[in-house]
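Left out: one protein chain. Kept in place: all the others.
Up next, chain A:
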Amino acid sequence: MRNTFINVLIEEAKKDDRICLITPDMGYSVVENFQTLFPDRFFNVGIAEQNAVGVAAGLALSGKIVYVYSIVPFVTMRCFEQIRVDVAYMNTNVRLIGIGAGLSYGPAGATHHSIEDIAIMRALPNMTVCCPGDPVEVKEIIKQSVLYNGPMYIRLGKNGEPNIHPENQKIEIGKGIKMTEGDDLMLITTSNMLEQGQLLVKELLNEGKRATLISMPTIKPFDSEIVIESLKNHTVIYTLEEHSKIGGLGSAVAEVIAENGLGIKLKRIGINDEFTHKIGSQNYLRKKLIFDNVEIR
């Protein structure tokens, strides 16, 4: 996803000289081409995330479109107040690009896990929160982000994620994507859980169960229409995310169900309300922290 991000950004930056990239000293083997092509629009501000976001806001207040790139916890939480005041309150065109969705940096330890980011960014007025599920979604969201009005948080995986959608899939910021339709249950995924969601739906099909699968690349604004419309004929809805069960996709869906009086059973699949002290790869930690004791029926 990060290669898709930087390649699309470079293409867009060739067309629009307002685009700037700031990194607080992150992005080895990712950002170099941008730096070479646009040295005047690239700033490595050093390991100083608060300043990175403040400088981004100053550039954006002067008409620039600014992308700030770092690992999720540092580009969302280390500088959260700068994001709240300089970016969200002043409604500036700053795009926070967070790398390492969920447990991507599994063995690196809990400091590097991103399990609260969707919740906290979603709570900020003016902030748009995008969590693309594959490189096709990344490509479209980054392209559309250039001319999108207001601040954005874009949560990316790491590298090497497969394409799930066909290249020509219609993707729009603020809209969910219905991928399969089935009457037995409904599964909504966001961010890097799209691949797992598709796998689960295939497994269910082998058991003779047909599921509706929705990818939700934008968590805010939330496409409640697609949830409400797709819920017809279903009696149970599952959400799947590599994030705390609190405040992310599952919470957003719960709000839609409750506020629209839909009265449908909801099961949130995600990370429980605890820090992990377990060590392991993303796949290992997914099994331990998300899929342990989960049954989709």
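Note that a residue touches a chain if its C-beta (ideal position, glycine included) is under 8 Å from a C-beta of that chain, and two chains touch if they have at least 3 such contacts; residues count from 1.
To be clear about the criterion, contacts and distances are computed from a predicted model.
According to its UniProt record, the chain left out of view corresponds to "Transketolase" among "Succinate dehydrogenase / fumarate reductase membrane anchor subunit", "KipI family sensor histidine kinase inhibitor", "Transketolase" or "Iron(III) transport system substrate-binding protein".
Among the residues A:30, A:61, A:77 or A:226, only A:61 touches the chain that is left out of the figure. Within the full complex, the residue among A:90, A:123 or A:199 touching the omitted chain is A:90. One chain of the complex is left out; on chain A, the residues touching it are 40-41, 43, 45-46, 48, 50-51, 53-64, 81-82, 85-86, 89-90.
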